[in-house]
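So the structure is just underneath, and the comments pick up after that.
The other protein chains are all here in position, but one chain of the complex has been omitted.
Entry: chain A
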């Protein structure tokens, strides 16, 4: 049986779940990284993992996360932002 490529959504959830040491099923779209137990260092590491997974560059400065063009307020926002960056990359 052939397996389909995991979706962007599933790959991002897997990255955050690994960082948060949770089961992917526990990663809900409205949860913020902080609510999932991902601290600032964990977030920077997750962003790096996402960049590596999708070959994109994520504009994120830990000093002013709210001003970055990359919305990290919830899992849903992160996934949408990654999808946009992948589309922009072409």
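Note that in this section contacts are C-beta pairs under 8 Å (C-beta built on N, C-alpha and C of every residue); 3 or more make two chains touch, one makes a residue touch a chain; residues count from 1.
The rule is simple: contacts and distances are computed from a predicted model.
Hidden from the displayed complex is a chain whose UniProt protein name, among "Iron complex transport system ATP-binding protein", "Nodulation protein E", "Insulinase family protein" or "Branched-chain amino acid ABC transporter permease", is "Nodulation protein E". Interface note: of A:21, A:34 or A:62, the residue touching the hidden chain in the full complex is A:62. Note that of A:12, A:27, A:47 or A:81, the residue touching the chain absent from this view is A:47. Residue positions on chain A in contact with the hidden chain: 40-41, 44, 47-48, 57, 60-64, 67, in rising order.
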